[in-house]
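One protein chain omitted, others in place.
Showing chain A:
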Amino acid sequence: MSKRKPYVKPMTASWFLNNRFHTLYMLREGTSVFVGLYSLILLWGLAALVKGEAAWNGWLGHLQNPVYIVFHVIALVACLYHAITWFSLAPKAMHLQKGDQKLTDKPVVIVHYVAFVVASVVIIGVVALGGAA
């Protein structure tokens, strides 16, 4: 008779705390909560804009609240962390080669950062110009 009795170790709810890589992964995924909440606040602002000036000013008033300011700082950090981790992973999604040599990850990562800087400058520029006008 077989004496086999394979033992399956249970995976606890805190599995991601046992390994630094897994903890950082969960942190990366967790940033989506802040990005999601930020999007909802932005949608609320858009809805206020459609309703009229009073509603819009009311929304702007809410944003002066320190709780919202702290939230936006956290959301910005979360968004940047997500972007940085994504930029470092992006090269994996594509196979690039020149002749018979595979290209390194570096050019793809650099292109992402350049696009990030250009997009940021353009958007901030448009907002600043719009504000000035």
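FYI, contacts are C-beta pairs under 8 Å (C-beta built on N, C-alpha and C of every residue); 3 or more make two chains touch, one makes a residue touch a chain; residues count from 1.
Assume contacts and distances are computed from a predicted model.
Only one of "Pyridoxal 5'-phosphate synthase subunit PdxT", "Succinate dehydrogenase iron-sulfur subunit", "Peptide ABC transporter ATP-binding protein" or "Acyl carrier protein" fits the UniProt record of the hidden chain, and that name is "Succinate dehydrogenase iron-sulfur subunit". If you put the missing chain back, the residues of chain A touching it would be 3-9, 11, 15-16, 18-19, 21-22, 25, 29, 89, 91-95, 97, 99-102.
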